[in-house]
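As you look at this complex, bear in mind that one protein chain is not there, while each of the others sits in place.
Letters are used for the chains, namely A, B and C, taken in the order the chains are written, and counting of residues starts over at 1 for each.
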Amino acid sequence: MSDVKKVVLAYSGGLDTSVIVKWLQETYNCEVVTFTADIGQGEEVEPARAKAQALGVKEIYIEDLREEFVRDYVFPMFRANTIYEGEYLLGTSIARPLIAKRLIEIANETGADAISHGATGKGNDQVRFELGGYALKPGVKVIAPWREWDLTSREKLMAYCEEHNIPVDFSSKKKKSPYSMDANLLHISYEGGILEDPWAEAEEDMWRWSVSPEQAPDTPTYVELTFEKGDIVAIDGEALKAHEVLERLNKVGGDNGIGRLDIVENRYVGMKSRGCYETPGGTIILRAHRAIESLTLDREEAHLKDQLMPKYAEVIYNGYWWSPERRMLQAAIDETQKNVSGVVRMKLYKGNATVVGRKSEQSLFDESIATFEDDAGAYNQKDAEGFIKLNALRLRIAAGKGRQQS
Amino acid sequence: MSDVKKVVLAYSGGLDTSVIVKWLQETYNCEVVTFTADIGQGEEVEPARAKAQALGVKEIYIEDLREEFVRDYVFPMFRANTIYEGEYLLGTSIARPLIAKRLIEIANETGADAISHGATGKGNDQVRFELGGYALKPGVKVIAPWREWDLTSREKLMAYCEEHNIPVDFSSKKKKSPYSMDANLLHISYEGGILEDPWAEAEEDMWRWSVSPEQAPDTPTYVELTFEKGDIVAIDGEALKAHEVLERLNKVGGDNGIGRLDIVENRYVGMKSRGCYETPGGTIILRAHRAIESLTLDREEAHLKDQLMPKYAEVIYNGYWWSPERRMLQAAIDETQKNVSGVVRMKLYKGNATVVGRKSEQSLFDESIATFEDDAGAYNQKDAEGFIKLNALRLRIAAGKGRQQS
Amino acid sequence: MSDVKKVVLAYSGGLDTSVIVKWLQETYNCEVVTFTADIGQGEEVEPARAKAQALGVKEIYIEDLREEFVRDYVFPMFRANTIYEGEYLLGTSIARPLIAKRLIEIANETGADAISHGATGKGNDQVRFELGGYALKPGVKVIAPWREWDLTSREKLMAYCEEHNIPVDFSSKKKKSPYSMDANLLHISYEGGILEDPWAEAEEDMWRWSVSPEQAPDTPTYVELTFEKGDIVAIDGEALKAHEVLERLNKVGGDNGIGRLDIVENRYVGMKSRGCYETPGGTIILRAHRAIESLTLDREEAHLKDQLMPKYAEVIYNGYWWSPERRMLQAAIDETQKNVSGVVRMKLYKGNATVVGRKSEQSLFDESIATFEDDAGAYNQKDAEGFIKLNALRLRIAAGKGRQQS
Partner (left out) sequence: MSDVKKVVLAYSGGLDTSVIVKWLQETYNCEVVTFTADIGQGEEVEPARAKAQALGVKEIYIEDLREEFVRDYVFPMFRANTIYEGEYLLGTSIARPLIAKRLIEIANETGADAISHGATGKGNDQVRFELGGYALKPGVKVIAPWREWDLTSREKLMAYCEEHNIPVDFSSKKKKSPYSMDANLLHISYEGGILEDPWAEAEEDMWRWSVSPEQAPDTPTYVELTFEKGDIVAIDGEALKAHEVLERLNKVGGDNGIGRLDIVENRYVGMKSRGCYETPGGTIILRAHRAIESLTLDREEAHLKDQLMPKYAEVIYNGYWWSPERRMLQAAIDETQKNVSGVVRMKLYKGNATVVGRKSEQSLFDESIATFEDDAGAYNQKDAEGFIKLNALRLRIAAGKGRQQS
């Protein structure tokens, strides 16, 4: 284990990763570089500096990655209307590739030969961190303390803290929650505790980012979202950066009780787990994006996108952002977004994010053809007969030859 | 045109199809058989008898198809979590195959050589009726009056009525609506009128089956839905027939403002159209079915279902229910539903249909493995290392050879 | 019919399209512009000029499109390893988009308002020409004489010639064949005649581009094909233009009895038809391209390509080259070809095109890992245990809960 000289750790500043700092130093007798990023998790990142220093860390990286996160990861993913298993908006999954990329870049900058993270051996996140790491630096050594050490209970962890003089108030406030949580600009997630019984309803006081629909205002809020090439660039006419869009929508969505989700999902490592999620802004974006696409996408490209989406979601969920198959799918998706521009009007009300209008200069909706009124010859109804006849031909031949018909 | 001897008409009893009866008799000099079905459209079908008789029809079929409709068409479709273009629950599409089948069966019983319907030449329904007809009776003659006649405005239609003594009160009440509507047990749809402008918000008084979320009760309603092999067989413990399930869920869903939808969709004939839909029961079933599947389906079959679903939806939307490709997809879908049994608990509140619990004797959720607590060795975290290493191998080799990494 | 002023006709110089020139002039009282292209069909195109002049045509376009055809249509298609229905290399399909594009461009140059072609109403080619035409010039008028006129037998056609002084030697030599044929640089096709019985073996003297395997040389020929980004750029080290590659491979392939195919295929218009094809060069390219990809593509992008290919083939076969869905798929395919460079060595012998070696500087084949000999730790066999254990986890959980196992 002595072959590691320097390791870059994804460091939250919380108790667990503080223990990891010490454990790495001790176990591998190596230098630890900490990397703490603001990706919108809603906690100050600057305090991590003093904590890392207190643990003897000399190279400390603290960065605001919010814009990059939304612009280069969240938005490209939403271009595909990505949902995992029909429900999950991939809030945790999409943050990992960026962290992995920065871990590797910092390893290269600091001459580190290893990276480390605080994810357990049961979950998806270890896979996402490590696949990213290996894809970007094939010879990197990965240290996953939770798979190695024997600090397998809270008691042992606390004992280790005491023994090594790690201040227990490093324990972040959120850790007092009975849930395992993760947050970034796209969502906050909850696992564990009573959620381990899929029949048990989540308790109201678990949720942190949104009011319940019951508590939301009694009057609706309307927003107008302006898209350019598939991404939202303005809200109610005000131009915003990518992360500002998401922050704004999280606020208005959360205020209106939007974006709560309670599911059982299939992890890549082979087990089912129950998770609750709040994704207020993402829930709004998803519906709005579909609405602007409904006007501006050709039917066949829209259908092909829908057929590819589950695969694309799986690729991201499983941790293969930094892979040729993701780039291949992204190329197809992005090719379709050139004309996905326009405005969507939404009504937000007590948990409902409803599309009530959409318009676009790139609209393919042709009122003169679609109308129930006189279309002045724009569409020749007689064409439908030939259309149907030839589409039916294979079915008629089969039936004529006595094939099963129903 | 004189080669048609007898034609079976899908007859609603309304003004338009009453005109068609007369027009067919005149134009083709043939006998007309009327077929009127109760598929849950919410209007009495029996009055169609007197109207048909008044028009000189001798063979009149009036049938209650509600159970068959839900059991053999709606439920099989929901087994696939079917949604067209990410939003539409296919309420109109799924009713057409049954009508087409009965038209052909009645043609065979009565010795008719033709069938007819009241769908226009611009829409999907003509395609669905006719593909079904041709698939089930390849030599059948199809008469689509809207593609043939010159009664292309309401005025001409009224003039025709007057001229032919068709009582104008044949005009059903719903036709006073400015919208083109269609209803069955699964949904009611609205098109035309101000909806032809996709930016215009639908007016509150258009909606007929649901209250608005604003008008819905201030306290939630909980329901427990029991599934067997993918279909709901009981609500709150009470065993129900298929159509009773849907009727019950339409009621409770509509009362809670659930199931409204406002979209622009791509028709099979090549144009975009804007439609509004109310699908209260279907909206509940879709979410509940996904929830019971989340416990009982294997991950890979679930993902494969998700990948096939858009194609299956397209097949149904485009009118190919009676096709080999639909049977092929159905075989795959039904194979997965053997263990999709259990109970889902849902909270219905002001437009929200939220899953709050799910349980099943066929559950694949393994709490002893998924737990954040000590799992007593049920899962060996060290296995994850090899899992990740080999999944990363192709990426590492590529990166090691200098391939693009990001 | 008098609203057409000028029509651009895809003119082969043969009897049928010469009749069409006259028929268009007469029927539509319009000017006809002829367009004749050399796409490698193996016949002189220049003689078409005198024939067109003799028919009174004033604007005559004769063009050599061989390079553009192979570079911009054939090669992009082969990047996807495109095969329709498991067998057909799409030789006819891929030529139509280029013809359609030039028809429209010439219409725009000459101020024509219509285009015309000599394809029948039963086949795929009418669809391909017309979809291309409409996609590139939405208001264009399309005239398809074979769907309109009454010259439905060879006798009537000959009578028309006599009546209108069209020299019968306009009838090209190939028309003496009992088969309907089509040729371009990618292939020559045969339909009709005795082929209409799918049980009948094609006669040896039908085939024109290849010797039979029996007649091919008794010693093999080896060729080395150099790929750059998915396309062949050199043969046996000699740099060649796209069409020269195909010409060269057609020659050496045909000489070795390679590329004959005899199939029943499903036309887009709904019927099955039997066709025989000779595609000597294409058959070689397909296998060689797969071989160079086998070294240079990542597994998952390769598998995704294979899953998308049938759709891509269908898009091209059905005539949707000029569509957003084709561009979307092409974007995905082309994204994967950046590293598809290297050399493939093939053995050609009596109908067999066999890959016997492949090498590439972009190779992902890692001998040090794959070896059966000592790999010096490049691959840790123990990783396989965890890999298998976690991949098996979902299956084990299901079996442990008594699920069907076989």
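The definition used in the following text is that a residue touches a chain if its C-beta (ideal position, glycine included) is under 8 Å from a C-beta of that chain, and two chains touch if they have at least 3 such contacts.
What you see is a predicted model; the values in this text were computed from it and never measured.
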Among A:Ser294, A:Asn339 or A:Thr354, the residue in touch with the chain that has been omitted: A:Asn339
Options C:Val127, C:Val211 or C:Ile316, residue touching the unrepresented chain: C:Val127
Options B:Ala200, B:Ala332 or B:Val356, residue touching the unrepresented chain: B:Ala332
Subunit B, residues in touch with the chain not shown (by the definition above): 266, 269-271, 297-298, 300-301, 304-305, 311, 320, 323-325, 327-329, 331-332, 334-336, 390-394, 397
For subunit A, residues in touch with the removed chain: 298-300, 338-339, 362-364, 366, 369, 379-380, 382-387, 389-391, 393-395, 397-398, 400-401, 403-404
Touching residues on subunit C - with respect to the absent chain: 81, 85-87, 101, 120-122, 126-127, 130-131, 134-139, 142, 144, 146-147, 152-153, 180, 191-192, 196-202, 213-214, 218, 220, 260, 262-266, 269-274, 290-291, 294-295, 299, 302-303, 306-307, 310-311, 314, 322-324, 327, 345, 347, 349-352, 354-359, 363-367, 369-372, 374, 379, 381-385, 387-388, 391-392, 395-400, 403-406
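Throughout what follows, only the chains that are shown with their structure count from here on.
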Rigid-body rotation angle, subunit C and subunit B, from Cα fit (steps of 5°): 180
Copies subunit A and subunit B touch via same or different residues, half shared test: same
Whole-Å gap between the CA centroids of subunit B and subunit C: 40
Gap in Å, rounded to a whole number, between the CA centres of subunit B and subunit A: 31
Per-residue overlap in subunit C, given as positions that touch at least 2 other chains: 298, 300, 390-391, 393-394, 397
